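Notes for the one structure printed next.
For this view, one protein chain was removed and the others were kept in their places.
Then we have chain A:
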Amino acid sequence: MANYSSSDSSALNRAFHALGDATRRGVLAQLALGEAPVSKLAEPYDMALPTFLQHLKVLEAGGLVSSRKKGRVRLCRLEAARLAELKNWITQYEQAWSARLDRLDDFLNENDPNKDT
């Protein structure tokens, strides 16, 4: 596995964040069956289209989904390589560390002896 810097680890954070929602995981499951237009992906969900598009945006920001225009239709596909990367133990271990450092920051801010309360 290649070395990577913290900028890559924030890309991974975005990917893990994208997975932290049932709707988005549902979209990934649909896309696991093949490329699909946005309208078809949105069908099962009882939510306004802009809300659904927000979810797609989060998935794209996490590198889990890519999309392309075909005529007037936007087609989405699963980025399986990114998914495989997230399943990797080292990736998850490093992600857990990244989450711990965020919690360390919160912990120190909450327990600041110099802070007026």
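Basically, a residue touches a chain if its C-beta (ideal position, glycine included) is under 8 Å from a C-beta of that chain, and two chains touch if they have at least 3 such contacts; residues count from 1.
The rule is simple: contacts and distances are computed from a predicted model.
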Given the options "Glutamyl-tRNA(Gln) amidotransferase subunit A", "RNA polymerase RpoE-like sigma-24 subunit", "Multiple sugar transport system permease protein" or "Polyketide cyclase", say which is the protein name UniProt records for the missing chain.
"Polyketide cyclase"
Provide the residue numbers of chain A that touch the chain removed from this figure.
1, 3-6, 9, 16, 19-20, 25, 28-29, 32-34, 78, 80, 83-84, 86-109, 112
